[in-house]
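For this view, one protein chain was removed and the others were kept in their places.
Letters A, B and C mark the chains in the order given here, with residues in each chain numbered from 1 onward.
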Amino acid sequence: MSGRHESGDRGSPYAPHTADETAAMLDAVGADDVTELFDIPESVAFDGEFGIEARSEREAERHVRGLLSRNDDLTEFLGRGHYEHYVPSLVDHLSLRSEFLTSYTQYQPEITQGFLQALFEYQSMLVELTGLDIVNASMYDHATALAEAALLAARVRSTDGDRVLVPDYLLDQRKDVLENYTDGAGLSVETFATDDGNADADALAEAIDDDAVMVYAENPTTRGTVEEGLAEIGALADDHDALFCLGSDPVALSILQEPASVGADVVVGDAAALGLPTAYGMGLGLFACREDFVRQVPGRLVGASEDAADKRTYTLTLQTREQHIRRERATSNICTNQAWVALRTAIHAAYLGPDGLVDLANDCVRLADDLAGRLDDVTGLRAPVHDRHHFREFVVHTDQPANAVVEDLEAEGFAVHAVGEHEVQVCITDANEHAADRLVAAFEEVA
Amino acid sequence: MSGRHESGDRGSPYAPHTADETAAMLDAVGADDVTELFDIPESVAFDGEFGIEARSEREAERHVRGLLSRNDDLTEFLGRGHYEHYVPSLVDHLSLRSEFLTSYTQYQPEITQGFLQALFEYQSMLVELTGLDIVNASMYDHATALAEAALLAARVRSTDGDRVLVPDYLLDQRKDVLENYTDGAGLSVETFATDDGNADADALAEAIDDDAVMVYAENPTTRGTVEEGLAEIGALADDHDALFCLGSDPVALSILQEPASVGADVVVGDAAALGLPTAYGMGLGLFACREDFVRQVPGRLVGASEDAADKRTYTLTLQTREQHIRRERATSNICTNQAWVALRTAIHAAYLGPDGLVDLANDCVRLADDLAGRLDDVTGLRAPVHDRHHFREFVVHTDQPANAVVEDLEAEGFAVHAVGEHEVQVCITDANEHAADRLVAAFEEVA
Amino acid sequence: QYEPLLSEKNSEEVEVDSPLPDDLTRDSLELPALEEPELARHYTRLSQMNYGVDSGPYPLGSCTMKYNPKFTEDVAALPSAAVHHDRSDRSLQGTLGLMHGLQNYLAEIGGMDAVSLQPPAGAAGEFTGILVAKAYHEANGEGDQRDEIIVPDSAHGTNFASAALAGYEVVELPSGDDGRVDLEALEAAASDRTALFMLTNPNTLGLFERDIEEIAETIHDAGGLLYYDGANLNALLGQARPGDMGFDIMHYNVHKTFATPHGGGGPGAGPVGVVSDLAEFLPAPRVREREDQRSESSERASDGTPRATDGGAYERFDPENTVGKVHGFEGNWLVLVKAYAYIARLGDEGLADAAEKAVLNANYLASQVDYEVPFEPFHHEFVASAGDQDAADVAKRMLDYGVHPPTTKWPEIVPEALMTEPTEIEGKDTLDQLAEAFDAVATEDDETLANAPNRTTARRIDQTSAARNLRLSWQSLEGDAE
Partner (left out) sequence: QYEPLLSEKNSEEVEVDSPLPDDLTRDSLELPALEEPELARHYTRLSQMNYGVDSGPYPLGSCTMKYNPKFTEDVAALPSAAVHHDRSDRSLQGTLGLMHGLQNYLAEIGGMDAVSLQPPAGAAGEFTGILVAKAYHEANGEGDQRDEIIVPDSAHGTNFASAALAGYEVVELPSGDDGRVDLEALEAAASDRTALFMLTNPNTLGLFERDIEEIAETIHDAGGLLYYDGANLNALLGQARPGDMGFDIMHYNVHKTFATPHGGGGPGAGPVGVVSDLAEFLPAPRVREREDQRSESSERASDGTPRATDGGAYERFDPENTVGKVHGFEGNWLVLVKAYAYIARLGDEGLADAAEKAVLNANYLASQVDYEVPFEPFHHEFVASAGDQDAADVAKRMLDYGVHPPTTKWPEIVPEALMTEPTEIEGKDTLDQLAEAFDAVATEDDETLANAPNRTTARRIDQTSAARNLRLSWQSLEGDAE
């Protein structure tokens, strides 16, 4: 019982065996001691200690709380791929229901209709937001989804080719993941220039040829600008039989041009902008594509079906694409995904509804515009650096070295990005707007 | 939808009506406007404003959080009827399951078997702890349970009488509630002396006569002492046909003398010592009594029964005692009780199990003994004041005025009770023992 | 789908070995002994055998089963809310500020001048209000003389019980033919023995007591006080205020009107509001702004929310002629936090909309239900009559349609009453679903009803067996086969 294990010193507190039960079970298997059941040669048996102290729940909770309390309490104006919007309490309470949280992949759909339906609904909401027909039940994050998009592009393209073209605003980290994932398939990732924070269609036109399997752009971009030449980029990709992959997120997609309308074949992104608080970069890989590619999609797909009583039901489908069946010929190696985050994202999106999503997205435009204007008024700053529309974030030119500004702001209790020698980047949403006045004041202090 | 009401400015965010639905519903009832449905004379209609600002969930959450953050972060060594033990996370997660939390009294037992069984289990665990046969499904708190005990005593006593005898260590607040509740029944509450922190059986023997309907004592007492003369008190009450009511709590009952064994007819107390954190005095009224009184018990009782398929089931029983049926002749006016706290208490008790409860109770003895010894070593302090065994708490004599000591300790980040001009009271449990060293150091600083 | 009792899963008897002398301790303790995973499954299963507001419609008349906003749980669970009452006021400015804010909110909403948050439930609020009335009459030298409390026959049972608890004679007032207070009967009942008249408005039939001003005059002329039972306040939010109708004392059921969870029976909270003349009698302590702060009251926020100052803006105080205490400490604090958060979320417009939608819902649902509703115009709830059917059986049969039934057989003025309060949280679809359940049952025969329910966790439960063969603990089940 719990009491016996409260201090953790007599075994796992989550193994319920009483001494009598253990004895009866050993008896049933004909062993005197549980060690007899291990078939480990002595030469590799472990007889040392890890040196990890067992703790009561209270001690463990205090220990972790104490550790984490060493994080400074900064007000973050950070984005660059990882965004925070206020997550309604409902999302926590419902997603923590143990029937959801403690289940695994829906290999037995007859007893997991609830999660399957929730994922089906997630897929459907993202179908609306992207305008594409197929959305999978999640990838790890934006970067790995982008990498999978490039691999899909290589698979579905009718002719050979090995070039993946990305704009130079692509985050280094994402580019690195893309290269790691596509290296095995022999692809090469190449950068094309940007123009004032947007992808430069002219530069792309020059760079693209029939060896290009995929062209990538983002909307909004890593630097916070709203892309203005998407249709042109899409047309260029189409001209060369390359897939056009667009990076975005569900909040931005609520008002920005529908990806399908500008020719996007695949949409990737971090859907955890809804559903998770800031989580040290943990995300939810959004992956959407045109119907043509459905048999080449990586990851799980939930589809509708009927049961023996002819009732509407849901089930994982097209599993023959997946690694547990197709092995080395699978469309991806992904198994464990981010399903629970997708559940949270779906709840958050449903909570906001279409009005709420549009309002939130419009706030991301207005707040960024307003804050940029106020920072532009501060002596020593110029904002936004790009003469574009912005969504959530923008780049600020600083007369002082950016690193010094960032450091000084941290001393004032704020975190922003340094993105160049004299450039910082600032992200504002509903989650930090209450501190905008104080941020401006802090900039006035340090700029 | 939620989005529409996010800022709360267009109505309740928890009323789901779309404009179309409202119109259709008004049409169905033949009204043009919802105001037509109100039959309120104009002379008493309200056309003012409360002046309460509507807030989004995020704003409301921040507002309340901001308010509460004005509570100083003190480490509390406080007790005197309101105790904190570490509440395992399981208690929160399970009790917050909405099927429990959002239900009401089990008027329809066929769809509320879960809560009924949990309350039946609560009752059963307290039957074991008290040794009495009947435990109700909760009163508000210790004080109101004590008051109900006196009223029960007056009802069940064969002859007239109006005296309720309580020891002078009884908390003023509890005595006040007792008087308020029993005044209408014509009872008078009288105090008998104590001896070094325990009830003085000799004083009681002198005070008691055949007009006494009830004698009350506590174990442990408000001053933290373990009562040594309970059997004697019980016998005195019995000699005069008075009920013996004992105050305690489930942690203390895990090791202290079983109330039934010392002649207790009723046990009251605050059972939320398990199940709730410190909650500004919010509690759970424990009420247990001998089987003879079952038809005079206040509050709800859960009993086992059978359903039409002859399966074991649970239901509220003996409801004819209650106000909604018996009205002015009910055994109590209680309706809404503390059922959800009882659920939490039951989960907490089950989590600890018998070993865990005994260990926790023993810690309450050892920790108090140890801390009293260490404070006794501090110049300017003498502890414990009473030459008794202690449970959780004890009184300390301070050479300095107690109020000054308490104030100075607060400046050091600690809270203790001032209970006399030169007496402070200190309570230690598993929840604050980690800070015992720092408390001793602070006492050294200020004593 | 039987879930064993904890004790049936595993129990252990342990010897009590303690640092205390043996004669001060028990010998042994026998209780369930299970590990956390087993407990998680046990209570998860029990929860799945329970129906709450989040499970579906819950139109339990007179109980106002609203949706409980999740975020209110979060704020009540903040570590900063987990404080002991026995700390200095200075160190508790957050708690006192919130309480002061809630006192103000409630006073505004009820049209009262002063509020005590101490009563831990509605019935406790009633009892508190009666104590205040008693203290008032005593202060006027009429304590002994005024020994009666008038209560309408349709009132909540707690009204009668609370009056009796306080030592009063209960004078039951028969309702008029229109289901409202019969003014003539009231005049006959009111006298110099009248301490208090307790009334809920809208009353338990959902009818507004249109004669409320005459009622108040009658009682006040007789020297009595008028008490408002807040159980039905949800119908009036922002529409009318008891204080404006002549009520002197009222209680608020925050677990009804202000959406704190009912928790399977509680905890709730039953704050009491009074007009200024009675403020001196309220329970102790209350919370006020400190005197040096009060002088700067012009700086208070418009919604009455508190503000911090260095010295601490709030303090507890004992009203001058306080009745003392009705709870050992200061009431159900965590519940009060949730109520405060709810009001702070809705604001004026949200509260008024809640009342409007609650009334619209009751009227719409009644219009879709085939059972007769004898009394109207009703507000937030209506009482239908099951006619020739047994109302309790109707309720059991409704369970088979997957909804929670209404309150039954009360108030008795309606034969076989089905007292139905959908609250504002139901949309049209859910109300239609409820109406379908009502109407399906209305067409069914008595045998079907008597055999219901069939589709629930448990079939019809034998109340007689439970009461005759009392088994109130697992200890009493020994030898009783499952």
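In this text, a contact is a pair of C-beta atoms (placed from the backbone, for glycine too) under 8 Å apart; a residue touches a chain by one contact, two chains touch by 3 or more.
Note that this is a predicted model, so its numbers are computed, not measured.
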Interface partners of the hidden chain - shown chains only, full complex considered: A, B, C
Touch with the omitted chain, as defined above, among A:156, A:171 or A:435: A:171
Residues belonging to chain B that touch the chain removed from view: 1-5, 13-16, 18, 88-90, 92-93, 98-99
Footprint left on chain C by the chain that the document does not show: 9-10, 35-38, 40-41, 44-45, 48, 53-56, 67, 69-70, 425-427, 429
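The criterion applied here is as follows: only the chains that are shown with their structure count from here on.
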Between chain A and chain C, centroid-to-centroid distance (C-alpha), Å: 45
Chain centre separation (chain B, chain C; CA means) in Å: 19
Per-residue overlap in chain B, given as positions that touch at least 2 other chains: 57, 61, 88, 93, 96-98, 351, 353-355, 357-358
Numbers and ranges of chain C residues touching at least 2 other chains: 12, 32-34, 36, 39-40, 44, 69, 71, 73-74
